[in-house]
Every structure is written in structure tokens, then in C-alpha cells.
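What follows is a single structure, and I will ask about it in a moment.
A single protein chain has been omitted from the complex, and every remaining protein chain is retained in its original position.
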């Protein structure tokens, strides 16, 4: 078989954890070529100086929409929520396929987006955006031109609950995440002394991933469900564990539903023991452990991912593979 | 006012984390005198060599029931579950007041105990034992002769949920705990490399603190409630956070109920922000944050304690203070 | 014996780790009364909200030199280096005894200070300042009016090496410190993700504690000695370990020298095993382990302190006790 053609990929916003890892993964991908890395705050600095454990000796540049898109096939945009939409629109205008890591194109309903985030600056693109969870939208992702990469919590939550969605009467999602999920910004909350030997709930009752989880559980068949979701900050850097406690409307073959959903998925593993987040660190895997509890008649689903990998950057590569016609697992397994 | 009379207190099983801390707290208490410390495995070793950060220069001895009880008023027994009952019985026969840190006298129903633990070797003492949660059983603890010190998870769970108990239709308790809760035993699970940068659920669907939580929620007014409870092991040594998600049978004045329950409690703090476990480290405090969620109509209660302090050893001192007639907060505030 | 008279103490700069802990220790001291806490950046915020594990319910105010010194006996100033001198001078003018936690009065030689720090704004006070290491300057500290509290690394280094100082031909000091030593400032270097699972040397060849160490080793008898000193940042919050490797000019009774120096010191412990920093966490202790190495003929001295306690704030209280005529160990043992 002939080798696939190469694609050139820009990473815009490569000075954050997610963008930098995306650049590393593009750089190591056999069919992708990293065409450039941009950053507003770290212009002129080398990526491997900013992140000494990454081995990409490329200099961060200020984004020049014309120069950085010439001869480039696709872009991964790693901007903050609200700031991404305009750049995504500009890149789309110049014909690039785009995976957007922000929330700007995840919520299908503009009003919901604007309620939880800010005014939308490119609402005309919402209809054409595909939600980038391949286990749910593989067909739409093949050939898609704009992909909204899911949030890290929704990634794990939807993978954990979609097989039950049509049967859910109630669900509590208790999430535990490492500090890298909060980004590189140095704040009181990310200071080592605040985090070590500590664990704290945050965003109680108002985390922005809530409407995204509800939207995608509804898309998977849930009716009238408002999920309870609370994240907690833990003293670890990468890794995310979601503990989901579901009440079903009626009895069902729970394990059968998970087998049916994931038996052929390359990146979802059903395991017999509760997973730890280290089991999946540095991988594109989601490990799921399902327990049907005889005492309470609830279903417990524990989902472990690496928030920077399957939760963000390696999932972006998985999406790019589908968008560009490569084998889905290339460069991330 | 005259100074209270001194009491002499033995700590049996002082080579574990809980017993050692109990010895330290007795040693620093103005009205208690540490009469001896015993251990089966570390006989002859000094407590401040085994735990260099503790400052009790006393030698661990093999328990001699006669010698170690002569002129002694009370004992704290820090033995493993199942192993404690017989020693407790022997100490009671010799007239000592006893706080038992094990589970052996926590479950009022012998059959339930034997279902979750082992055969009971001193069932005749069950009726006289008082459950050592002062915020619930203060009156009974004054002058009690045998106190079953609560488990660390039940301590936080009952404090978090008792004010709602009569109204609970359903509750999910997601617990996060440090490694000291697993004790000093060196195993694969407590090895640094297994724990660091990790988080793992354990005891899924079968943790022994479940029947204790159900018993005490029923005692507080819950009817027909089987709580969902799942602990998770975190990379920290001391500290325990319980995230409780409660569905109520009917509307109620939630914040009023907590105010009413805890306004005068010296060791329970209602706080406006979600607590971190470091906020209460090395204290006998339980910090509670209550959130009534408008999206889901659930009540969230977050409870933070130090598992070795309020969760075990300083609560034992709180109980001893009540049993021996001292001011409840002496030596632990 | 009559109870000593109370003294009122101001803590200026109480929003940092060192100042906040100083305020907590003053607040808990039987003979000191915390008269006020000030901060430039956190005016109006309560200390126990900023540091939930501290229990001082006092509001941080902007420093008002007249109001905050009225009826006040002493102050602890926890300002950054360079910024402290002027405030110290103003407080001294108003008659307060001052313990300055900054480096501004530690170096006796103005030129050396200005070479390593900035221009000195109160050089007229240098002569009267006493270096606040009680184990070296106890007599001068009794009744002193201005005390320069030592740096955390010099505290441990001088305690580790002073007994050998007159005999030192060469010394290498390899220091390991937790992140709290870097202060509350949120930076790339203090971000949890930068620190966890990492260890990095810093300030190589140019750390500002070097001239302070050399000055005090010379004061203890060293001649012509320039110590090698390199700190390393470790993934822990509090704690500091100095590993000192000394070459002696001639044979001497090493252990005897340490015994002679510290046999009667309340806060220096000579121990048989290498200490860990947890052994002294939250205490004013310095633990020293001395090893005379037969293979290399060097003397190894390992010194463990808590950088925020003996390394800073509890040592400030030790100094205040001496300055105000209280028993030296009051409130910190």
C-alpha cells in the first residue's frame, strides 16, 4: 500500500500545556508535519526551552494569518474560551481544517454558549462544527472541516455514561483532576503550597462543562436529565478520574451495553478493577470500570483518562486523523 | 476554680499511626498522664524513634494486663478490628474506662458486625458501648465506660448528613482520603510509587464503613436509606474529604437545619467556601460547606476532616474528656 | 512567681507565609498580644480567609505608622528585601523593638549588602542590629532593639558548621528546600506542575545567602573560607535539609565540639540517624546528624529545619522572647 500523503499542521497557541503537547504529537506523527507554532506571550522563545521535557526545537512566533497558513492543511487552535472563535474563523476562511481545543464550538445552542461563556464571535460556524468525540461521532468526523474538541471532563463523562444514557433517571458525577487541567497560569490555586497535601472541590454548581455534559448525554438518548457534576483539584499534575453514580429508570443489561458500545473501540478499555489515573497516563486511553451495586441498585462507572491526552491533545490528533483520512490510531498508540 | 484531678491513661497499640498520635495527645493534655504505651511488634523501641516527629520519649512494652492497669483510669485501644474486643473486655474487667478505636463496638447489631467483620469475642459488651460521636451522643458519653470511637469516614459522613437525615431519599457519598488511613502496613497499595500522581477508587460496593454509616443515619432519623459510599485513595498523607450528594424527600430549610445542629458545636465549622483538607489538618475540626443546587435540586455537603485527628485520635480525646468529666475541648484546641 | 507583663506586637506584612505564621505564633503566645496585622496587597481581607488553616480572625490593614504603633511594644516586619529598611527605621523611631525578617540588616558590611541586594535606605541602623541566631548571639539579643532575623539557609548552615568553624579548610553545602521558601508569589517556578516529580538546583553560584553564611562562619572563627553553597527546589512545601561536607585543617574532636556547643540548647538536637525534614516540621528545632567519614576524612553534617519555623517565624519569636525578657522557649515549644 502506498504511504499516505503528508499534511502540514499549524499549532496556534502552543505555549500552554495543551498546545505544546499537540505540537509534540504532531511533530512525532508519521504523516503530519509541524508547520509552525505560535504564541502571543512567548514569541521568540523555543518550545523546548519553555518545556524542557518536550523535544521540539521550534521557535514560537506571533501568528501571521497569511504566512502561517500558506501551504498548510490544518490547524490545532489552543486558545482560551472566547478568544478562539475569531482565529478559527480566519483559519477556516483560508481553507484550513481546524480542531479547536476551546469550548467555542462545543455547545450547539448559541444562547447556551453565551449564557455560560461570552458573546459568540463566529456563530455562523456553529452549525458546521462536529463534536470531536470519535467514539460518538466517527462518521461525521471523517472529512469534517471544523471540529470542536471536547472538554476533558465531558470526554470522560460521555464515554462513561453514553451506553446508559437512554435509561438514566439520575446521575452524580464526582470528578478528580490534576493541576495541569487548570493550565499554565500561575495563581494562588496552582501554587505548589496550595495544592500539595490538599484536595478541594471547585466550581461547585457552576462548572462550564455542565451544559456540555448535558448536551451530549441528551444526544446519546437521555431525556430530561440534568447531571450533577462536581470537580475536585488533587495534588497530581496529569490525570482525571470520574466516579459516576447512576440511577436507572428500569433494569437493563448494563455490562452488555458497555460491551456493545466499546468492544471495537481502540481507545476505550473495559477493566475488571477500578482504574487509577496512572494506568492511562501519557496515553489516548479511557479506562472504564463498571459496577452494578446490589445494595443500592445503582450503576457505578469509574472512568480514568489523562486530561492532557485523551482529555485534550491526543484526542485532537485522533480527530485530525479522521478529518485527514489517516488511520485513526496513527501517532497516538 | 480548683484544677481537675489528673487521670492516668494507657495507650494499647501505640505503634500504629492512630495509637501513636493518641499517645502524643494524651502526653500533651493538661489533665491526662500517659501511663504507658504498648505494642506487640515494636516492644522495646522508643516511640520517638519510631515516629521522629512525635516527642514522646517512652518505650513501647508488651501489654501486661495487670501491671499496665494498676492505678490507671482509662485506656485507648488501637488494635485492628477483631483483635480489640478481647483486650477491651479485659481492661473493662479491671475497671478501666475504654475508648476503642476499632470497629468492634460500633455496630449495635451483632449479626451485622459478624457479616462485615468476624465473629465477635465480647458481644456482652455491645449493649453498654456508646458510639463516640460527641455531636450526636454527648449526653450518653458523659460518664460512659466503653466508647466505640467512630470510623473516620462515618465521622465525616454523619456530621455532613445527620441534619438532613429524616429528609433523605437518596445519598451518594464520594470520599477522598490520604494514605495514613490505610495504616502503617507497608504494601503495594501504600508504596510511594503506587500512590504518587495517582488516584484510585477502592472497596467499591463493599467497604466496611457502609453499615456504620447506614446505622447512624437511621439513628438520626433516616428511614429505609442505603447510602452509596465509595472511597478513593489520594496522594496525600493525612486528610479526608467527603463529597455528599443528597436528594431530599421534600423541600426543607437546609441551611437552617445545619445552623441549628452546629451553631454551638466547638469542632464543627460551617463555611462559605468549599473546604480543602489542609484547612483542618492537625485539628479536631470538621469543616462543612453546604450547597443547595438549583439546577438539580440536590443538596451538596462537603466535609473535610483530618482522618487521624477528628477521624480518629483527637476525637478519642474528645470522648475521653466527656467520659472523665473534663471540659470537652481540653487538650485538642 | 508573678506572671510576666504582656507585650503588644504588630506584624507588618502578614499576607506572606512568614508574616502570617509570625502572626499565628504571636496570637498563640501567652505573653504576647497581636496588636495588628498589615498588608499592602490584601487590605481588608481576613487572615483566616487568606490562610484557612490559620485561626487568626483579624483583618489585614494598610500600615498606618502612627495608629499601628500606639501602645505597641514590638513589631515583626515581613517585607521583601530592600523594602523593609525604611519601615524598620520608622518603627524604631516610634520606639518599637523590631525583628526584621528581611536581609536588610543581616550583613554587617554595607558594601557587601549593596553588592548582593540594593542600595541601603537605613544604613545608620546597621551597627545596632543584632544577628538573630540565639545559639550564637544570645547575650546580645537580650534587650536588643533591632534584630536581623537570619535567612533560612544560613540558620541551618551556621548551626551545622559553627562548632567546626575555626578548623574548616573547605566546605560544600548542598541545600534542599520546599517551595514555601520561595514565598507566596505564583510563578512558573512555584506552579504545582513545575515542581511535582521534579528536583532542580537554582541560584547556582549566586544565591544571596552566600555572603551571610561566609560572614557568620568567619564570626565563628573561620579564616579565609568561602563556602560552596547550592540550593535545590524539592516537591514539598515546608522543610529544609542541608548536607554539609567539610574538610578540616587538622584532626579535632568533632563530636565533642558539637556536644559542647549544643548540649544545653533547647532547640538543637544531635541525633544518631540522618534526620528527615518531617522530623522537625512545625517546630523550632534544628536536628543535626554528624558523621566523621573514615574513607574520605571529611566531616558530614546534616541539618534539618522547618524553613518557615526555625528558618524564619518561630525563630523570630525566640528572638522576641529574648528581646522582651521572656523565657526563650515560651510559645514555641
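First chain written, first letter: the chains are A, B and C, and each begins at residue 1.
To be clear about the criterion, a contact is a pair of C-beta atoms (placed from the backbone, for glycine too) under 8 Å apart; a residue touches a chain by one contact, two chains touch by 3 or more.
Small disclaimer: the values here were computed from a predicted structure and weren't measured.
Among C:59, C:83, C:172 or C:252, only C:172 touches the chain left out of the display.
The missing chain, though absent from the display, is touched by one residue of C:43, C:86, C:198 or C:329; that residue is C:198.
Although one chain is not drawn, the whole complex shows that of A:211, A:276, A:311 or A:331 it is A:276 that touches it.
Annotation: of C:241, C:257 or C:285, C:241 touches the absent chain (contact as defined above). One chain is missing from the display, and on subunit B it is touched by residues 17, 179-180, 184, 186-188, 190-197, 235-237. The omitted chain makes contact with subunit C at the following residues, 170, 172, 174, 176, 178, 196-202, 204-205, 210, 226-228, 230, 232, 234-239, 241, 243, 245, 247, 274-278, 281, 289, 291, 293-296, 298, 300, 302. Panel shows subunit A; residues 52-53, 196-197, 271, 275-276, 278-282 of it touch the chain omitted from the view.
The rule is short, and it goes like this: only the chains that are shown with their structure count from here on.
Looking at which positions face the partner, subunit A and subunit B present mostly the same ones, since more than half of the interface numbers are shared. In whole angstrom, the spacing between the mean C-alpha positions of subunit A and subunit C is 46. Note: centroid distance subunit B to subunit C, computed from Cα atoms, is 38 Å. Residues of subunit B in contact with at least two other chains: 196-197, 275-276, 278, 281.
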